[in-house]
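Pasting a structure below so you can have a look.
Left out: one protein chain. Kept in place: all the others.
Every chain is named by a letter (A and B) in the order it is written, and numbering of its residues begins at 1.
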Amino acid sequence: MTATERLHAGPEHAGQTIGAHHRNGHRPEGHGPGDRVHDEPADPRPIGHGRMPRKEDARFLRGRGRFLDDIALPGLLHLAILRSPLAHARIVRIDTTAAQAHPKVKLVVTGEMLANLPGLAAPPRASDKPTTPHDGRNLAWMPTLADDVQAVLATDKVRYQGQEVAFVVATDRYAARDALELIDVEYEPLPPVVDPRAALDPDAPVIRDDLVAAGKPGPPNHCFDWEAGDKAAVDAVFARNDVVTVRQEMVYPRVHPTPLETCGAVADFDPIEQTLTVWCTTQAPHAHRTLYAALTGLPEHRIRVISPDIGGGFGNKVPIYPGYICAMVASWMLGRPVKWIEDRYENLVSTAFARDYHMTGEIAATRDGRILAVRATVLADHGAFNAVAVPSRYPAGFFGGVFTGSYDIGAAYCHVTAVYTNKAPGGVAYACSFRITEAVYLIERLVDCLAAELNLDPVELRRRNLLRAEQFPYRTATGWTYDSGDYAATLQEALRLADYDALRREQAQRRARGELMGIGVSFFTEAVGAGPRRHMDIKGLGMADAASLVVHPHGGAELRVSCQTQGQGHETTFAQIVAEELGISPEDIRVVHGDTERTPYGLGTYGSRSTAVSGAAAALAARRIRETARQIAAAMLEVSPDDLRWTKGAFHVAGDESSAVTIGEIARFAYGPDLPAHLESGLRAELAYDPPALTNPYGCYICVVDIDPGTAVVRVRRFIAVDDCGTRINPMIVEGQVHRGLTDGIGMALMQMIAFDELGNCLAGSLMDYLLPSALEVPDFETAATVTPSPHHPLGAKGIGESATVGSPPAIVNAVVDALRPFGVRHIDMPLTPSRVWAAMTEAAARPAAPPA
Amino acid sequence: MSMWVTVTINGERVRRDVEPRLLLVHFLRDELGLTGTHWGCDTSNCGACAVWLDGEPVKSCTVLTVMADGHEVRTVEGLEAGGELDVVQRAFLACHGVQCGFCTPGMLMTARALLDRNPDPSEAEIREAISGQVCRCTGYASIVRAIRWAAAEERRNRTATSEGGQ
Partner (left out) sequence: MQVPAPFEYERATSVDHAIELLGRLGASARLIAGGHSLLPMMKLRLVTVDYLIDINDLRRELAYIRVEPDPARPRSAGSRTGRRRTAGARTARSDSGDEAESTEDGVIPDGVIRIGALTRHRELLESEILRRTCPIFSEAERVIADPLVRNRGTIGGALCQADPSEDLTAVCTTLDASCVIRGPGGERVVSMAEFYRGPYETAVGPDEMLIEIRIPLRPGGSSAYEKVGRRAGDWAIVSCGAAVWLADGVITDARVGLAAVGPNTTGIPAVAQALRGQAPSEELFAQAGAIAAQYCSPVTDQRGHAEYKRHLAAELTRRTLRRAVARASGDDLLADDPQAPSGASRD
C-alpha cells in the first residue's frame, strides 16, 4: 500500500491500510538503525492527530516523575500490614502488646478494632462484640466492586493466604516491617478449597460462613450463575447428524497484571477541617472518591482523591484494596499523614488477579467449514470474595456478548458458574476488557481445533466464516452489536506482511527435516468503551465520563478529563484531540487529570475506554467551543455565522480567505468588552459523554514459533499484528500499546501462572516464580493497521489499549499446537513451559493413533 | 547500630549517619530525596532500581548503603548536564521508549553504560544488556530502537566533530 497522509477523523479514510513493519535484520537499504520503516511521514509537531513525541516524557526521563512512593509530607508515618500465612483458618487470638511497645510504633490495629468503627465521620463507638458486615456499616468490612463484601482486616477467619489481619504504623518503613514480627497471632487451621472443581462438592469446606449466616441459599461456595444465548437452538444444531462437532476443554490460568509499581496510598486526614485527602494508585479517582464516601461516611466534598503518576495499571489499580482503607483509618486515628505501599509479595498474593476460567468449548460446523454454533461452559474461580470489577449487570463481564468472536455464527450459548475458593479475590484485570480475553481465547482455540478436525488451513477456515463488511453493524447470536469492520482487508494485510504462503512452504521443508516450526493465527473482535449508562454502571455509577475545556485569553487551552493515564500518554493524545478540533498546537494545550478537585466526574481508565468515552467528551467539548467561536467570529467580522468557513485554526468569510480570524483572536475577543450581549464571556465547554454503544476494535495476529525438539523450549520468532482501532490519534502511541499487549501474550502463553499447592499456599509470590518476559523473550514486533472508523464515535476512534493482550495469547498457543501437529497434539493449556510442551509431545506420541511424525 | 558513610552521588560527596541494613535504593530515595530511582520487587528481579556503582550498573536494592561508603554512585538525576538531556534521554523521547516511566530511569542508566563501552551495539547485544530489567509497558521494542537511535546519533556527532564540522 502506498503512503498515507496524516489521518483525520471521518469516513473518507475508512478502509485505508497503513503498512508499518519492522523485520529483524531485514531493514531495507538506506535505513539506519532506529529508523522507522513505515509509510507515514513523521511530523514532529502535528496540529492534531499524527505521530508526535509525548509531552509528558520530560519528567520521566529526568527522574522527576511523581509516583506514590515519592510522596513525602511533613510528619508522614508508614503503615505495614500483617498478612495471613494460611489459606483458611479461624483466628483464635491476636496479641499486639509487643508491637505496641516498639519505640517507633505509633499505632497497631486489628479487625476487632475496625469492627467498632462505623466510619470516619464520628468518634469510635464502644462495643465488646465485633460486628459482621451484615449488622450495619463497620470498617472491618467493605463492599467490593461486585455485589459482595470483603474484609478490610480479618475478624473471624482468614480466607486466603496473604489476607490482611492487622496493621502497624511506625515512624519509618523499616521499623514498621520489624514491628510486624512482634504481633502474635494464633490460628486454628481449616481445610481449604483450592480446586474450583471441588468448591461445589457437598462436603466442601465452607468459606463464606458470613454469607450463609446472612441467609444465602444454595451451595455455600457458589457465587453466581450466568448465561447468555439460546440453549435450545444450540442444542438443536449439535444434535444434527450432518455437522462436525469439536469439543475442547481449556483453562485460562490465573495470572496477574503485575505493574512495575505496586499499589499504595497516602492518606491525610485533617482533623480541623474534617477532610480527607488520599493520594492513591487508582485508575478511577472519582469512582474511588464516591466509594470512599460510602465507606467512611464522609461526604464527597470532604474527600479529595489524587492519582499521582501511576507506574502501570492494567486493571490491577481499579479495585479498592484494604490497604487504602487502613491508611485512611490510621490517618484519622493519628491526625497525621500515613503512607501504605505494598511490596511485590503483597501485590502478587492479594491484589486483583486475572482470568482463572476453566472452560469447555464446543463448536459445530458443516463439513465444508461453515460454523453453525458454539457452546461454552465455564467454571470461574473468583477467590474468597467476589471483587470483580465489572459493570453491575454483567457479573461475568462481556464474555457472553463476544464469544462468537469475529465469525458469523447463528447460534450460541454460554453458561458461567462462579465459585468461591480460598484465594485472593479478583478476576477482572490484566487488560481483559471485562472477560473478553477469555472469550477470544475460547473461540480462537476452538476455530483452530475445528480446522485441525476438518483438515483445513486455519486461515482458510477463518476466511469462510469471518464477518463480511456489508454485515455491519452486526448483531451477534447473543444480541450484541459490532459497530464496524472490514475483516477481509485486515486479514489480507496480515497475510501479506507475514508472507503466509511462504511461511507454510518453509514449515513443510522444516518438518521434513524434523524441525518444529509453528504458525498461529488469531482474529479477534473486542467490545470496549463502556458504556451506555442505561446498560452499564459500576456500583450504581453510570459509565459516562465528562470533559471540561477552556480556552484562555492568550489562546492556550486547558482540558480536564476524568480518565486516568497510567502510561497511555493522555497528556499528549488528549491535547491532540483538542488540537484537531480547534487548531491550537498540542504544546499549548494542557491536559489535567488525576485529581478529583480539578477534574469533572467520570469512571476512569480501564477496558480501553479512555479514547472511546473521555476522548469523545473532549472532542465534543472542543466542537462546542468551535461553535461558540463561530458565533464570536461572526460578531467580529460582522457577518452571519452561516457565511463563515472553518479551516483548522481560523474562521474566514466564505470566498474571502484574507478575512480570517484565528482561534487565538477569537479567544481574546471572548473575554473582552465588545462581545455581543447575547453571548457569555469566556470560551469554555463542559459535557458528559454517554456513549451510545460500545466500540469494536479488532485485529489479525500471526505468530511464528520455533520449538527445540530436544528441549521443548518455545521461541517466538516473529509476531505480526495488524490492528484496526478506527481513527488513530497518535500512531506511535497506538503501536506502543500493541507492543505491550503482544508481550503480555508471550508472558501468559509461555511462562505465567499464579499457582497454588494443595494447602492453598501461593507459589507465585515473587518475580522469581511469577515470570515476566524480558527483552530476550520477545521479538521485534511487526505492526500495521487498517482503519475502519466507528460510525457512532465522534472521532471514529475505537480504543486500542487492550487489543493486543486480548488477541495475542491464542495466536501463540495456536502456533505451538501447529508446530506440534506431527505429534498429534490437539491442545496444551497455558503456560506452555518447556516441561508442559515436552509432556504434550511425548504423551501424544505415545498414543496409538498418533499420526507419523 | 548506625554508622557514618560518605558516598559520592552524582559527583557530590554526601555524608550521612545510617543503619547498616539501609538499602542503597532507600538511601537515595528517602534520605537524599533522589526519587528518580525506583523499586518494584523483593527479589532483585525487576531492575527498576538500577544505578551506577563505580561506573557499573547494579541493582541498588541489593546493595547496602554502607557497602557504598567511599564509592561513587550515579543516578538518573545525574544523566543530564546543565539542564541538557543526555543522548540516551533524547533517544527515549524520540522513539517512544517511555510509557508509564517507572522502568525508565533504570533503563537509561543501563543504556548509557552500554554505549560507553560498546558504541555500536547490535540489537541482540542491547536486548542482552537490558535483560535484567523489566518493562511492563513497551514490550522492549521501542527501548531497543531508542538505544540504537542513541548509538547512531552519537556516531553522527563524533563524525561531525572529527571532520571539524559544527
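Convention: a residue touches a chain if its C-beta (ideal position, glycine included) is under 8 Å from a C-beta of that chain, and two chains touch if they have at least 3 such contacts.
Since the model is a prediction, treat every value here as computed from it, not as a measurement.
**Q** If the full complex is used, which shown chains touch the chain that is missing here?
**A** A, B
**Q** Considering the complete complex, identify which of A:Asp309, A:Asp537 or A:Asp706 is in touch with the unshown chain.
**A** Per the contact definition at the top, the residue touching the missing chain is A:Asp706.
**Q** Looking at A:Asp148, A:Asp309 or A:Asp343, which makes contact with the chain not pictured?
**A** If we include the chain that is not displayed, A:Asp343 is the one touching it.
**Q** Please output the residues of chain A touching the missing chain, sorted low to high.
**A** 24-25, 173-174, 177-178, 181, 343-345, 706, 710-713, 715, 717, 750-751, 755, 763, 768-769, 771, 773-774, 776-777, 833-835, 838-839
**Q** Pick out the residues on chain B that sit against the missing chain.
**A** Where chain B meets the chain not shown: residues 1, 3, 19-21, 23, 26, 39, 42-45, 47, 50, 53, 56-59, 61-64, 66-67, 110, 122-125, 127-129, 131-133.
The rule we apply is simple: only the chains that are shown with their structure count from here on.
**Q** How many Å are there between the centre of chain A and the centre of chain B, using C-alpha atoms for each centre?
**A** That gives a centre separation of 30 Å.
**Q** For chain A, which residues are in contact with chain B within the complex?
**A** Touching chain B from chain A are residues 22, 24-25, 32-34, 36, 53-54, 57-67, 69-70, 72, 172-174, 258-262, 309-312, 314, 343-345, 566-569, 732-733, 735-736, 739-743, 766-768, 772, 774-776, 778, 780-781.
**Q** Which of the residues in chain B end up touching chain A in this complex?
**A** Contacts found on chain B: 19, 21-22, 26, 29-30, 33-43, 45-46, 48, 75-77, 79-80, 85, 89, 91-96, 98-105, 108, 123, 126-128, 130-146, 148-152.
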